[in-house]
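Quick notes on the structure that follows.
Note that one protein chain of the assembly has been removed; the remaining protein chains are unaltered in position.
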Amino acid sequence: MQDEPLFSASAVSKSYGTHVGCRDVSFDLWPGEVLGIVGESGSGKSTLLNCISGQLDPSEGDVLYRTQDDGMKSTQAMSEPELRKLRRTDWAFVHQNPRDGLRLSVSAGGNVGERLMAVGARHYGDIRRSASEWLERVEISTARIDDRPSTFSGGMQQRLQIARNLVTHPRLIFMDEPTGGLDVSVQARLLDLLRSLVRELGLSAIIVTHDLAVVRLLADRLMVMKDGSVVEQGLTDQVLDDPQHAYTQLLVSSVLMP
Amino acid sequence: MIHVENVSKTFTLHNQHGAVIEVVSRANLDVHSGECVALTGVSGSGKSTLMRMIFGNYLAASGQITVDGVRIVGASPREIIALRRHRLGYVSQFLRVVPRVSTLDVVSEPLLRVGTSEVEAHGGAKDLLARLRIPEPLWSLSPLTFSGGEQQRVNIARGFAHHYPVLLVDEPTASLDGTNRDTVLTLIEEAKARGAAILGIFHDADARARVCDREIDVSGFKTP
Partner (left out) sequence: MSALVREHYNFAYLDEHTKRMIRRALLKGVAIPGYQVPFASREMPMPYGWGTGGVQVSAACMVPEDRVKVIDQGADDTTNAISIRKFFERTAGVTVTERTKEATLIQTRHRIPEQPLSEDQILVYQVPIPEPLRFLEPRETETRKMHALSEYGLMHVKLYEDISQHGEIATSYAYPAEVNGRHVFDPSPIPKFDNPKLDNSPALQLFGAGREQRIYAVPPYTRVRSLDFEDYPFVAARAEHRCALCGSTHTYLDEVIIDDEGGRMFVCSDTDYCNEQQRANAEAERDAG
(Lines give C-alpha, C1' and ligand atoms only; values in the text may rest on other atoms or scores of the structure.)
Protein backbone atom coordinates (compact mmCIF):
# COMPACT_ATOMS: atom_id res chain seq x y z
CA MET A 1 0.00 0.00 0.00
CA GLN A 2 1.25 3.48 -0.78
CA ASP A 3 1.87 5.54 2.30
CA GLU A 4 1.08 8.90 0.85
CA PRO A 5 -2.32 9.91 -0.42
CA LEU A 6 -2.70 11.30 -3.91
CA PHE A 7 -4.99 14.02 -2.73
CA SER A 8 -5.83 15.41 0.64
CA ALA A 9 -8.39 17.95 1.83
CA SER A 10 -8.01 19.34 5.31
CA ALA A 11 -10.65 21.39 7.10
CA VAL A 12 -12.02 22.85 3.89
CA SER A 13 -14.76 25.42 4.44
CA LYS A 14 -16.52 27.78 2.12
CA SER A 15 -18.90 30.46 3.20
CA TYR A 16 -20.72 33.15 1.30
CA GLY A 17 -21.22 35.86 3.85
CA THR A 18 -23.31 34.23 6.54
CA HIS A 19 -24.34 31.33 4.33
CA VAL A 20 -22.23 28.22 4.72
CA GLY A 21 -21.45 26.27 1.55
CA CYS A 22 -19.43 23.54 3.21
CA ARG A 23 -17.84 23.31 6.62
CA ASP A 24 -14.67 21.70 7.92
CA VAL A 25 -14.36 18.84 5.42
CA SER A 26 -11.28 16.63 5.58
CA PHE A 27 -10.38 13.46 3.73
CA ASP A 28 -7.54 11.66 1.99
CA LEU A 29 -7.74 9.95 -1.35
CA TRP A 30 -5.27 7.26 -2.35
CA PRO A 31 -4.26 6.25 -5.87
CA GLY A 32 -6.87 4.06 -7.53
CA GLU A 33 -9.53 4.92 -5.00
CA VAL A 34 -13.03 6.15 -5.82
CA LEU A 35 -14.68 8.43 -3.30
CA GLY A 36 -18.40 9.14 -3.46
CA ILE A 37 -19.91 12.27 -1.96
CA VAL A 38 -23.67 12.03 -1.47
CA GLY A 39 -26.32 14.33 -0.11
CA GLU A 40 -29.44 16.16 -1.18
CA SER A 41 -29.45 19.31 -3.28
CA GLY A 42 -28.12 22.13 -1.17
CA SER A 43 -26.11 19.85 1.10
CA GLY A 44 -22.91 21.51 -0.06
CA LYS A 45 -21.52 18.64 -2.09
CA SER A 46 -21.12 20.67 -5.29
CA THR A 47 -19.57 23.59 -3.42
CA LEU A 48 -17.12 21.15 -1.88
CA LEU A 49 -16.30 19.65 -5.28
CA ASN A 50 -15.65 23.10 -6.74
CA CYS A 51 -13.43 24.02 -3.78
CA ILE A 52 -11.29 20.91 -3.94
CA SER A 53 -10.99 20.92 -7.72
CA GLY A 54 -9.59 24.44 -7.84
CA GLN A 55 -12.60 26.10 -9.43
CA LEU A 56 -13.48 27.95 -6.25
CA ASP A 57 -11.24 29.30 -3.49
CA PRO A 58 -12.08 27.78 -0.11
CA SER A 59 -12.59 30.30 2.68
CA GLU A 60 -10.55 28.13 5.01
CA GLY A 61 -8.59 24.92 4.94
CA ASP A 62 -6.13 23.44 2.51
CA VAL A 63 -6.15 21.10 -0.46
CA LEU A 64 -3.01 19.11 -1.19
CA TYR A 65 -2.17 17.18 -4.32
CA ARG A 66 0.76 14.87 -4.96
CA THR A 67 2.27 16.41 -8.10
CA GLN A 68 4.41 14.38 -10.48
CA ASP A 69 7.42 16.63 -9.92
CA ASP A 70 7.27 18.19 -6.46
CA GLY A 71 5.36 15.71 -4.31
CA MET A 72 2.57 16.91 -2.02
CA LYS A 73 1.74 20.50 -2.78
CA SER A 74 -0.97 22.87 -1.61
CA THR A 75 -3.16 23.84 -4.54
CA GLN A 76 -3.71 27.24 -2.96
CA ALA A 77 0.02 27.79 -3.00
CA MET A 78 0.19 26.98 -6.71
CA SER A 79 0.42 29.79 -9.22
CA GLU A 80 -2.49 30.18 -11.58
CA PRO A 81 -0.61 28.79 -14.61
CA GLU A 82 0.44 25.80 -12.54
CA LEU A 83 -3.11 25.12 -11.41
CA ARG A 84 -4.51 25.57 -14.92
CA LYS A 85 -1.91 23.18 -16.25
CA LEU A 86 -2.80 20.64 -13.59
CA ARG A 87 -6.45 20.96 -14.53
CA ARG A 88 -5.79 20.06 -18.13
CA THR A 89 -3.18 17.35 -17.59
CA ASP A 90 -3.27 15.47 -14.27
CA TRP A 91 -6.84 16.33 -13.39
CA ALA A 92 -10.08 15.91 -15.21
CA PHE A 93 -13.53 17.28 -14.55
CA VAL A 94 -16.71 15.69 -15.85
CA HIS A 95 -19.67 18.05 -15.59
CA GLN A 96 -23.24 16.98 -15.07
CA ASN A 97 -24.30 18.91 -18.13
CA PRO A 98 -22.09 17.95 -21.09
CA ARG A 99 -22.68 21.43 -22.47
CA ASP A 100 -20.48 22.76 -19.68
CA GLY A 101 -17.69 20.35 -20.48
CA LEU A 102 -17.73 20.22 -24.27
CA ARG A 103 -17.26 22.67 -27.10
CA LEU A 104 -20.48 22.17 -28.97
CA SER A 105 -19.28 24.03 -32.07
CA VAL A 106 -16.23 21.80 -32.43
CA SER A 107 -16.26 18.26 -33.87
CA ALA A 108 -16.04 15.22 -31.58
CA GLY A 109 -12.45 14.67 -32.72
CA GLY A 110 -11.54 18.28 -32.02
CA ASN A 111 -13.10 18.03 -28.58
CA VAL A 112 -11.02 14.99 -27.71
CA GLY A 113 -7.89 16.42 -29.34
CA GLU A 114 -8.05 19.77 -27.56
CA ARG A 115 -6.28 18.65 -24.40
CA LEU A 116 -3.55 17.03 -26.47
CA MET A 117 -3.03 20.22 -28.45
CA ALA A 118 -3.09 22.18 -25.21
CA VAL A 119 -0.09 20.22 -23.99
CA GLY A 120 1.77 20.68 -27.24
CA ALA A 121 0.71 17.93 -29.66
CA ARG A 122 1.32 19.27 -33.16
CA HIS A 123 0.93 16.23 -35.38
CA TYR A 124 -2.53 16.11 -36.91
CA GLY A 125 -2.37 12.40 -37.74
CA ASP A 126 -1.33 11.45 -34.21
CA ILE A 127 -3.96 13.65 -32.63
CA ARG A 128 -6.64 12.17 -34.85
CA ARG A 129 -5.47 8.63 -34.09
CA SER A 130 -5.67 9.26 -30.35
CA ALA A 131 -9.09 10.83 -30.77
CA SER A 132 -10.40 7.79 -32.66
CA GLU A 133 -8.95 5.42 -30.11
CA TRP A 134 -10.67 7.27 -27.33
CA LEU A 135 -13.96 7.49 -29.18
CA GLU A 136 -13.83 3.74 -29.63
CA ARG A 137 -12.98 3.28 -26.00
CA VAL A 138 -16.06 5.20 -24.89
CA GLU A 139 -18.15 3.36 -27.49
CA ILE A 140 -18.75 6.18 -29.92
CA SER A 141 -18.49 5.10 -33.55
CA THR A 142 -15.38 6.57 -35.16
CA ALA A 143 -17.61 7.42 -38.12
CA ARG A 144 -18.90 10.24 -35.92
CA ILE A 145 -15.46 11.76 -35.37
CA ASP A 146 -16.17 14.82 -37.51
CA ASP A 147 -19.70 15.37 -36.24
CA ARG A 148 -20.48 18.06 -33.74
CA PRO A 149 -21.57 16.91 -30.28
CA SER A 150 -24.75 18.94 -30.66
CA THR A 151 -25.94 16.09 -32.91
CA PHE A 152 -25.22 13.48 -30.19
CA SER A 153 -27.61 11.99 -27.63
CA GLY A 154 -27.19 12.89 -23.97
CA GLY A 155 -25.42 9.62 -23.19
CA MET A 156 -23.02 10.04 -26.11
CA GLN A 157 -22.25 13.61 -25.10
CA GLN A 158 -21.43 12.40 -21.62
CA ARG A 159 -19.14 9.67 -22.97
CA LEU A 160 -17.48 12.20 -25.25
CA GLN A 161 -16.87 14.41 -22.27
CA ILE A 162 -15.16 11.51 -20.54
CA ALA A 163 -12.99 10.75 -23.58
CA ARG A 164 -12.05 14.42 -23.88
CA ASN A 165 -10.95 14.40 -20.26
CA LEU A 166 -9.09 11.11 -20.19
CA VAL A 167 -7.05 11.56 -23.37
CA THR A 168 -4.16 13.13 -21.45
CA HIS A 169 -4.16 10.25 -18.94
CA PRO A 170 -5.09 12.21 -15.84
CA ARG A 171 -4.56 10.66 -12.42
CA LEU A 172 -7.56 12.21 -10.73
CA ILE A 173 -11.01 12.75 -12.11
CA PHE A 174 -13.73 14.87 -10.51
CA MET A 175 -17.29 14.07 -11.51
CA ASP A 176 -20.37 16.11 -10.76
CA GLU A 177 -23.51 13.96 -11.12
CA PRO A 178 -22.05 12.21 -14.17
CA THR A 179 -25.17 10.12 -14.72
CA GLY A 180 -27.70 12.81 -13.89
CA GLY A 181 -30.21 13.49 -16.61
CA LEU A 182 -29.59 10.18 -18.39
CA ASP A 183 -32.00 7.29 -18.92
CA VAL A 184 -31.52 4.35 -16.61
CA SER A 185 -30.16 2.05 -19.33
CA VAL A 186 -27.78 4.76 -20.56
CA GLN A 187 -26.65 5.32 -16.97
CA ALA A 188 -25.78 1.65 -16.63
CA ARG A 189 -23.64 1.76 -19.73
CA LEU A 190 -21.82 4.82 -18.46
CA LEU A 191 -21.27 3.27 -15.03
CA ASP A 192 -19.80 0.16 -16.60
CA LEU A 193 -17.49 2.32 -18.70
CA LEU A 194 -16.37 4.40 -15.74
CA ARG A 195 -15.72 1.32 -13.64
CA SER A 196 -13.55 -0.35 -16.22
CA LEU A 197 -11.65 2.87 -16.98
CA VAL A 198 -10.98 3.42 -13.30
CA ARG A 199 -9.65 -0.12 -13.00
CA GLU A 200 -7.62 -0.20 -16.24
CA LEU A 201 -6.05 3.24 -15.83
CA GLY A 202 -5.65 3.13 -12.05
CA LEU A 203 -7.59 6.39 -11.85
CA SER A 204 -8.62 8.00 -8.63
CA ALA A 205 -12.01 9.62 -8.69
CA ILE A 206 -14.21 11.88 -6.62
CA ILE A 207 -17.85 11.56 -7.57
CA VAL A 208 -20.58 13.85 -6.37
CA THR A 209 -24.07 12.48 -6.76
CA HIS A 210 -27.43 12.20 -5.06
CA ASP A 211 -27.86 8.71 -6.51
CA LEU A 212 -26.99 6.02 -3.97
CA ALA A 213 -27.15 3.26 -6.59
CA VAL A 214 -24.39 5.02 -8.52
CA VAL A 215 -22.04 5.21 -5.54
CA ARG A 216 -22.86 1.64 -4.51
CA LEU A 217 -21.50 0.47 -7.85
CA LEU A 218 -18.65 2.94 -8.32
CA ALA A 219 -17.32 4.20 -5.03
CA ASP A 220 -14.99 2.44 -2.60
CA ARG A 221 -15.70 5.00 0.05
CA LEU A 222 -18.54 7.32 0.84
CA MET A 223 -19.02 10.69 2.49
CA VAL A 224 -22.54 11.76 3.42
CA MET A 225 -23.14 15.50 3.55
CA LYS A 226 -25.90 17.48 5.15
CA ASP A 227 -26.15 21.26 5.55
CA GLY A 228 -22.55 21.70 4.46
CA SER A 229 -21.01 19.18 6.86
CA VAL A 230 -19.95 15.58 6.52
CA VAL A 231 -22.22 13.62 8.85
CA GLU A 232 -20.84 10.18 8.14
CA GLN A 233 -18.09 8.57 6.12
CA GLY A 234 -16.69 5.11 5.60
CA LEU A 235 -16.63 2.11 3.34
CA THR A 236 -19.44 2.49 0.80
CA ASP A 237 -21.29 -0.75 1.54
CA GLN A 238 -20.88 -0.27 5.26
CA VAL A 239 -22.34 3.25 5.19
CA LEU A 240 -25.25 2.11 3.02
CA ASP A 241 -25.97 -1.17 4.82
CA ASP A 242 -25.23 -0.12 8.39
CA PRO A 243 -25.67 3.66 8.49
CA GLN A 244 -24.91 5.15 11.88
CA HIS A 245 -26.15 8.69 11.54
CA ALA A 246 -29.86 9.53 11.66
CA TYR A 247 -29.65 11.44 8.40
CA THR A 248 -27.91 8.60 6.54
CA GLN A 249 -30.50 6.15 7.84
CA LEU A 250 -33.22 8.41 6.50
CA LEU A 251 -31.42 8.82 3.19
CA VAL A 252 -30.91 5.09 2.74
CA SER A 253 -34.43 4.20 3.78
CA SER A 254 -35.98 6.67 1.36
CA VAL A 255 -34.46 4.94 -1.65
CA LEU A 256 -35.89 1.92 -3.38
CA MET A 257 -33.19 -0.78 -3.50
CA PRO A 258 -29.99 1.27 -3.30
CA MET B 1 -7.30 -16.77 10.26
CA ILE B 2 -10.57 -15.42 11.64
CA HIS B 3 -10.62 -14.35 15.24
CA VAL B 4 -13.76 -12.95 16.87
CA GLU B 5 -13.63 -11.88 20.47
CA ASN B 6 -16.45 -10.47 22.60
CA VAL B 7 -18.14 -8.92 19.62
CA SER B 8 -21.51 -7.26 20.00
CA LYS B 9 -23.76 -5.55 17.54
CA THR B 10 -26.62 -3.16 18.15
CA PHE B 11 -28.64 -1.18 15.67
CA THR B 12 -29.85 2.26 16.71
CA LEU B 13 -32.86 3.28 14.68
CA HIS B 14 -32.72 7.07 14.88
CA ASN B 15 -35.83 7.49 12.84
CA GLN B 16 -37.83 5.23 15.10
CA HIS B 17 -37.39 7.22 18.30
CA GLY B 18 -33.86 5.97 18.73
CA ALA B 19 -34.88 2.35 19.32
CA VAL B 20 -31.86 0.15 20.03
CA ILE B 21 -31.92 -3.43 18.85
CA GLU B 22 -29.26 -5.84 20.02
CA VAL B 23 -28.56 -8.54 17.48
CA VAL B 24 -25.33 -10.14 18.62
CA SER B 25 -23.67 -9.94 21.98
CA ARG B 26 -20.31 -11.19 23.14
CA ALA B 27 -19.60 -13.47 20.21
CA ASN B 28 -16.38 -15.47 20.26
CA LEU B 29 -15.05 -17.74 17.57
CA ASP B 30 -11.93 -18.77 15.67
CA VAL B 31 -11.53 -20.27 12.22
CA HIS B 32 -8.19 -21.71 11.23
CA SER B 33 -6.53 -22.23 7.94
CA GLY B 34 -7.84 -25.29 6.07
CA GLU B 35 -11.04 -25.64 8.04
CA CYS B 36 -14.64 -24.88 7.31
CA VAL B 37 -16.85 -23.76 10.16
CA ALA B 38 -20.63 -23.52 10.02
CA LEU B 39 -22.68 -20.94 11.89
CA THR B 40 -25.97 -22.36 13.07
CA GLY B 41 -28.99 -21.05 14.89
CA VAL B 42 -32.54 -20.15 14.05
CA SER B 43 -33.36 -17.50 11.60
CA GLY B 44 -32.82 -14.03 13.10
CA SER B 45 -30.26 -15.31 15.59
CA GLY B 46 -27.57 -13.10 14.06
CA LYS B 47 -25.61 -15.45 11.75
CA SER B 48 -25.60 -13.07 8.81
CA THR B 49 -24.94 -10.07 11.04
CA LEU B 50 -21.85 -11.76 12.44
CA MET B 51 -20.61 -12.63 8.94
CA ARG B 52 -21.19 -9.07 7.80
CA MET B 53 -19.22 -7.71 10.74
CA ILE B 54 -16.32 -9.98 9.86
CA PHE B 55 -16.51 -8.72 6.28
CA GLY B 56 -16.54 -5.09 7.48
CA ASN B 57 -19.97 -4.50 6.05
CA TYR B 58 -21.47 -3.88 9.50
CA LEU B 59 -19.67 -2.02 12.25
CA ALA B 60 -19.25 -3.95 15.47
CA ALA B 61 -20.46 -2.08 18.54
CA SER B 62 -17.69 -3.55 20.66
CA GLY B 63 -15.16 -6.34 20.72
CA GLN B 64 -12.34 -7.39 18.41
CA ILE B 65 -12.33 -9.04 15.00
CA THR B 66 -9.12 -10.04 13.25
CA VAL B 67 -8.94 -11.48 9.74
CA ASP B 68 -5.61 -12.74 8.50
CA GLY B 69 -3.84 -10.38 10.88
CA VAL B 70 -5.92 -7.29 10.05
CA ARG B 71 -7.99 -5.81 12.84
CA ILE B 72 -11.39 -5.14 11.34
CA VAL B 73 -12.89 -3.09 14.16
CA GLY B 74 -11.58 0.43 13.70
CA ALA B 75 -9.82 -0.35 10.41
CA SER B 76 -9.71 2.40 7.80
CA PRO B 77 -11.82 1.82 4.70
CA ARG B 78 -8.61 1.53 2.76
CA GLU B 79 -7.38 -1.38 4.85
CA ILE B 80 -10.70 -3.19 4.43
CA ILE B 81 -10.67 -2.57 0.67
CA ALA B 82 -7.19 -4.04 0.37
CA LEU B 83 -8.11 -6.98 2.57
CA ARG B 84 -11.22 -7.71 0.52
CA ARG B 85 -9.39 -7.38 -2.73
CA HIS B 86 -6.69 -9.85 -1.89
CA ARG B 87 -7.51 -11.97 1.12
CA LEU B 88 -11.13 -11.92 2.19
CA GLY B 89 -13.88 -13.21 -0.09
CA TYR B 90 -17.62 -13.17 0.47
CA VAL B 91 -20.20 -15.18 -1.41
CA SER B 92 -23.58 -13.68 -0.59
CA GLN B 93 -26.95 -14.87 -1.72
CA PHE B 94 -27.56 -11.92 -3.93
CA LEU B 95 -25.82 -10.90 -7.07
CA ARG B 96 -25.10 -7.18 -7.15
CA VAL B 97 -23.45 -6.07 -10.37
CA VAL B 98 -23.42 -3.22 -12.83
CA PRO B 99 -26.17 -3.81 -15.36
CA ARG B 100 -25.08 -4.67 -18.90
CA VAL B 101 -21.72 -6.18 -17.90
CA SER B 102 -21.21 -9.65 -19.35
CA THR B 103 -21.19 -12.70 -17.12
CA LEU B 104 -17.63 -13.48 -18.14
CA ASP B 105 -16.50 -10.01 -17.05
CA VAL B 106 -18.46 -10.22 -13.81
CA VAL B 107 -16.70 -13.47 -12.89
CA SER B 108 -13.27 -12.28 -14.08
CA GLU B 109 -13.39 -9.00 -12.18
CA PRO B 110 -11.98 -10.21 -8.84
CA LEU B 111 -9.01 -11.66 -10.74
CA LEU B 112 -8.48 -8.52 -12.82
CA ARG B 113 -8.56 -6.43 -9.68
CA VAL B 114 -5.62 -8.30 -8.19
CA GLY B 115 -3.66 -7.75 -11.38
CA THR B 116 -4.22 -11.03 -13.22
CA SER B 117 -3.88 -10.68 -16.97
CA GLU B 118 -7.10 -10.59 -18.93
CA VAL B 119 -6.35 -13.83 -20.73
CA GLU B 120 -5.67 -15.66 -17.52
CA ALA B 121 -8.64 -14.11 -15.71
CA HIS B 122 -10.98 -15.06 -18.53
CA GLY B 123 -9.53 -18.56 -18.56
CA GLY B 124 -10.21 -18.99 -14.86
CA ALA B 125 -13.69 -17.52 -15.19
CA LYS B 126 -14.59 -19.80 -18.09
CA ASP B 127 -13.49 -22.90 -16.15
CA LEU B 128 -15.70 -21.98 -13.24
CA LEU B 129 -18.70 -21.08 -15.40
CA ALA B 130 -18.37 -24.40 -17.18
CA ARG B 131 -18.08 -26.31 -13.94
CA LEU B 132 -21.18 -24.58 -12.61
CA ARG B 133 -23.02 -25.46 -15.84
CA ILE B 134 -23.77 -21.95 -17.04
CA PRO B 135 -24.36 -22.55 -20.77
CA GLU B 136 -21.63 -20.96 -22.85
CA PRO B 137 -23.99 -18.86 -24.99
CA LEU B 138 -24.97 -16.97 -21.84
CA TRP B 139 -21.42 -15.92 -20.91
CA SER B 140 -21.53 -12.80 -23.00
CA LEU B 141 -24.85 -11.66 -21.50
CA SER B 142 -25.47 -9.77 -18.30
CA PRO B 143 -26.34 -12.17 -15.46
CA LEU B 144 -29.13 -9.80 -14.45
CA THR B 145 -31.22 -11.35 -17.23
CA PHE B 146 -30.74 -14.88 -15.80
CA SER B 147 -32.98 -17.02 -13.61
CA GLY B 148 -32.48 -16.94 -9.84
CA GLY B 149 -30.55 -20.22 -9.78
CA GLU B 150 -28.26 -19.12 -12.61
CA GLN B 151 -27.59 -15.81 -10.93
CA GLN B 152 -26.63 -17.62 -7.75
CA ARG B 153 -24.17 -19.85 -9.62
CA VAL B 154 -22.63 -16.82 -11.33
CA ASN B 155 -22.24 -15.26 -7.90
CA ILE B 156 -20.51 -18.41 -6.64
CA ALA B 157 -18.19 -18.47 -9.65
CA ARG B 158 -17.31 -14.85 -8.94
CA GLY B 159 -16.69 -15.62 -5.27
CA PHE B 160 -14.38 -18.55 -6.03
CA ALA B 161 -12.52 -17.03 -9.00
CA HIS B 162 -9.77 -15.56 -6.90
CA HIS B 163 -8.29 -17.92 -4.31
CA TYR B 164 -8.91 -15.94 -1.14
CA PRO B 165 -7.22 -17.30 1.99
CA VAL B 166 -10.35 -16.41 3.96
CA LEU B 167 -13.81 -17.01 2.61
CA LEU B 168 -17.25 -16.22 3.97
CA VAL B 169 -20.14 -18.11 2.35
CA ASP B 170 -23.80 -17.39 2.96
CA GLU B 171 -26.15 -20.21 1.90
CA PRO B 172 -24.10 -21.21 -1.13
CA THR B 173 -26.21 -24.28 -1.95
CA ALA B 174 -29.68 -22.86 -1.37
CA SER B 175 -32.01 -23.48 -4.31
CA LEU B 176 -29.42 -25.42 -6.31
CA ASP B 177 -30.15 -28.82 -7.89
CA GLY B 178 -28.17 -31.87 -6.86
CA THR B 179 -25.40 -31.70 -9.47
CA ASN B 180 -24.68 -28.01 -8.99
CA ARG B 181 -24.86 -28.40 -5.24
CA ASP B 182 -22.21 -31.06 -5.52
CA THR B 183 -20.00 -28.79 -7.60
CA VAL B 184 -20.26 -25.98 -5.05
CA LEU B 185 -19.35 -28.32 -2.21
CA THR B 186 -16.40 -29.57 -4.24
CA LEU B 187 -15.27 -25.97 -4.71
CA ILE B 188 -15.39 -25.51 -0.95
CA GLU B 189 -13.40 -28.69 -0.42
CA GLU B 190 -10.81 -27.51 -2.92
CA ALA B 191 -10.53 -24.18 -1.13
CA LYS B 192 -10.03 -25.99 2.17
CA ALA B 193 -7.38 -28.17 0.60
CA ARG B 194 -5.57 -25.00 -0.52
CA GLY B 195 -5.57 -23.90 3.11
CA ALA B 196 -8.41 -21.40 3.03
CA ALA B 197 -10.26 -20.66 6.25
CA ILE B 198 -13.99 -20.81 5.55
CA LEU B 199 -16.88 -19.59 7.64
CA GLY B 200 -20.35 -20.28 6.34
CA ILE B 201 -24.06 -20.46 6.82
CA PHE B 202 -25.56 -23.68 5.48
CA HIS B 203 -29.19 -24.53 6.02
CA ASP B 204 -28.67 -27.80 4.20
CA ALA B 205 -27.67 -30.31 6.90
CA ASP B 206 -26.14 -32.77 4.40
CA ALA B 207 -23.95 -30.08 2.91
CA ARG B 208 -22.86 -29.05 6.37
CA ALA B 209 -22.02 -32.62 7.23
CA ARG B 210 -19.96 -33.00 4.09
CA VAL B 211 -17.75 -29.88 4.17
CA CYS B 212 -17.83 -28.46 7.70
CA ASP B 213 -15.38 -29.46 10.37
CA ARG B 214 -17.19 -27.70 13.20
CA GLU B 215 -20.43 -25.94 13.99
CA ILE B 216 -20.94 -22.88 16.13
CA ASP B 217 -24.42 -22.07 17.39
CA VAL B 218 -24.80 -18.31 17.41
CA SER B 219 -27.89 -18.49 19.62
CA GLY B 220 -25.41 -18.64 22.46
CA PHE B 221 -24.15 -15.15 21.49
CA LYS B 222 -27.19 -13.34 22.78
CA THR B 223 -28.00 -11.68 26.01
CA PRO B 224 -30.44 -14.03 27.67
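Each chain gets a letter, A and B, in the order it is written, and its residues are counted from 1.
To be clear about the criterion, a contact is a pair of C-beta atoms (placed from the backbone, for glycine too) under 8 Å apart; a residue touches a chain by one contact, two chains touch by 3 or more.
This one's a predicted model, so the numbers in the text were calculated from it and none came from an experiment.
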| note | Contact set (omitted chain vs shown chains) is A
| said: Using the document's definition of touch, tell me which of A:I127, A:I140, A:L193 or A:V215 contacts the absent chain. | reply: A:I127
| field | chain A, residues in touch with the chain not shown (by the definition above) | value | 80-81, 84, 103, 105-107, 109-110, 113-115, 117-120, 122-125, 127-128, 145-146
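To be clear about the criterion, only the chains that are shown with their structure count from here on.
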| Mean-CA-position distance for chain B and chain A (Å) | 32
| note | Interface with chain B, chain A side, in the complex: residues 1, 30, 33, 185, 188-189, 191-192, 195, 199, 216-217, 220-221, 234-235, 237-238, 241-242, 244-246, 249-250, 253
| field | Contacting residues of chain B [partner chain A, same complex] | value | 11-15, 52, 56-59, 77-78, 80-82, 96, 98-101, 112-113
